[in-house]
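Quick one: the structure is below, questions incoming.
All protein chains of the complex are present and in place, except for one that has been dropped.
Presenting chain A:
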Amino acid sequence: PAASLSTPSSPDALPAAAASPRAPPARASRRVASPGPATARAAPMGRGGARDGAAAAPPWHSLPDEVLEHAFSFLPAAADRGAAAAVCHGWLGAERRSRRRLAVANCYAAAPRDAVDRFPSVRAAEVKGKPHFADFGLVPPAWGAEAAPWVAAAADGWPLLEELSFKRMVVTDECLEMIASSFRNFQVLRLVSCEGFSTAGLAAITEGCRNLRELDLQENYIEDCSSHWLSYFPESFTSLETLNFSCLEGEVNFAVLERLVSRCRNLKTLKLNNAIPLDKVASLLRKAPQLVELGTGKFSAEYHSDLFAKLEAAFAGCKSLRRLSGAWDAVPDYLPAFYCVCEGLTSLNLSYATVRGPELIKFISRCKNLQQLWVMDLIEDHGLAVVAGSCSKLQELRVFPSDPFGAGQVLLTERGLVDVSASCPMLESVLYFCGQMTNEALITIAKNRPNFTCFRLCILEPRTPDYVTRESLDAGFSAIVESCKGLRRLSVSGLLTDLVFKSIGANGNCLEMLSIAFAGNSDLGLHYILSGCKTLKKLEIRDCPFGNKPLLANAAKLETMRSLWMSSCSLTLGACRQLAEKMPRLTVEIMNDPGRTCPVESLPDDSPVETLYVYRTIAGPRSDTPDYVQIV
């Protein structure tokens, strides 16, 4: 069967693009309401029986479902499964019934019940809610993205669900209780940038999920109800592989944690919170030397040589440690305790660490196998120069601002990025906050690293020009998109005119996500983007002089995208109304400051729109908008 699948004998056979994981998502993924009875064999598959003379292989369209489903199980990428489902009704049915993993990138793009009905065998689901800019405070509280309808629908239709992941959603304690009581074999809970729950909800999970393997809490806002959620893991419970509670503010019972860690011999990932002091970290490590990933929590302790010795010995026992993170208000004197694990580290996240200076740099320089480095700009240019020389396998670099609002000096310039991009041949993903930039630097970076897939540059002061020539940074960013043909994600900053968007529109042929702030000078800028960038999925724009015309002229484009965010631009209500009328499968949301509750129907067309959020959906307008959001 595998062989015959790869020899298409008719135009209706699998498109070649299906083999590539980068294939654009198939249209079939939106045919949620499709009936497609299992036995429909309507589509002409062509005569598959090209084997003249030999025992005839079954024609394509009468392959039994089990064979199809087995074949599809070799297509892990959702895009490929979507492409297979688009072939014919038979394949559609077989694919959707056997789909095990479902990723819903926008919780409002489809109704939960429809998703559950369409894919009845899902074992792992991921749902994302609020727009990305919510991370930076641009979305007021109570906007929506409640997880409850998804949990309810899953509880109803996916009793065998094993994994659930929510990102930027409101997850309540009731949701967690429902999860704990609805899925017999629940194993993985991942909550990223969520809010709305407390430690009481966590207690429901730890008590009720007997087969839990992963409890991964990343950057959530968790209300501390002082309930001893960790204690609710039964003494007989040993299946934990991942425990991440780094975002929890409150105390945990250390004795309980220690016993848990001792008996869970498969524990690979342990990320502690700030409440765990350094000496306790050492004793945990002695209980779990098999750890692959460790988040140390708070590190600030005065230097004591016996504690240093304890730590050093504990780390020496961790031969499998590959990933390290933590909120290191570290006393640099402790860093050498980690030296023995440096060589094995592939990932180092010091983005919460205010440690700086030569000890930091010495530490990182020993991590010769580092693939992923997240660090504060306290590392400065000369620190990055050392990284460039030491970490030849680096693939991803993120440098965060230590003093984002301050009037401090420029710690980090373009030099650091130039050095790293020159010396790290595998570098493909960058997030870089700095104080200044030049076109020359960007052009050099582009020439050195055509293999970038993600390039996000944030010059801290909006509209900053090339500090040498005083020109815009159009030339520099153009060089990036021209050189990096595989670029999927781009964030631009600094002084930029419409011309850079012309270049991005023309050259960004793989671009999926674009973030723009304080850039451009006219409608043309937006028009270039929307009329180019063939694979664009998410576009987020703030504080740019883009108006109504390019939006309306490219309305159809928006249906090929997941979402568009525009805030503090030059949009008016009339255009949004037109857009909504023209494109019924888009939801057009406008948002005003909370407190201004003027109903939108009464406002004239030329009223300015502060924030526009548009997304495609097959579910129609949502019914849970707060008073400051209006759907046009």
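Methods note: contacts are C-beta pairs under 8 Å (C-beta built on N, C-alpha and C of every residue); 3 or more make two chains touch, one makes a residue touch a chain; residues count from 1.
Following the convention adopted for this analysis, contacts and distances are computed from a predicted model.
Colleague: Can you pick, from "Auxin-responsive protein", "DNA replication licensing factor MCM4", "Proteasome subunit beta" or "Cysteine dioxygenase", the UniProt protein name of the chain not displayed?
Modeller: Result for the unshown chain: "Auxin-responsive protein".
Colleague: Going by the contact rule already stated, which one of A:Thr413, A:Ser483, A:Ser563 or A:Gln630 would touch the omitted chain in the full complex?
Modeller: Reading the full complex, the residue touching the unseen chain is A:Thr413.
Colleague: Using the touch definition up top, pick the residue from A:Leu189, A:Leu230, A:Cys458 or A:Leu564 that touches the left-out chain.
Modeller: Final answer for the missing-chain contact: A:Cys458.
Colleague: Pick from A:Tyr352, A:Phe501 or A:Tyr528: which residue touches the chain that isn't shown?
Modeller: A:Tyr352
Colleague: Kindly state which of the options A:Ala142, A:Ala155 or A:Val386 is in contact with the chain not pictured.
Modeller: Reading the full complex, the residue touching the unseen chain is A:Ala142.
Colleague: List the residues of chain A that touch the chain left out of this view.
Modeller: That gives, for chain A, the contact residues 133, 135-138, 140-142, 193, 195, 219, 221, 223, 247, 249, 327, 351-352, 400-410, 413, 433, 435-436, 458, 460-465, 467, 495, 515, 517, 521, 542-545, 568-570, 572, 592-596, 608, 610, 628.
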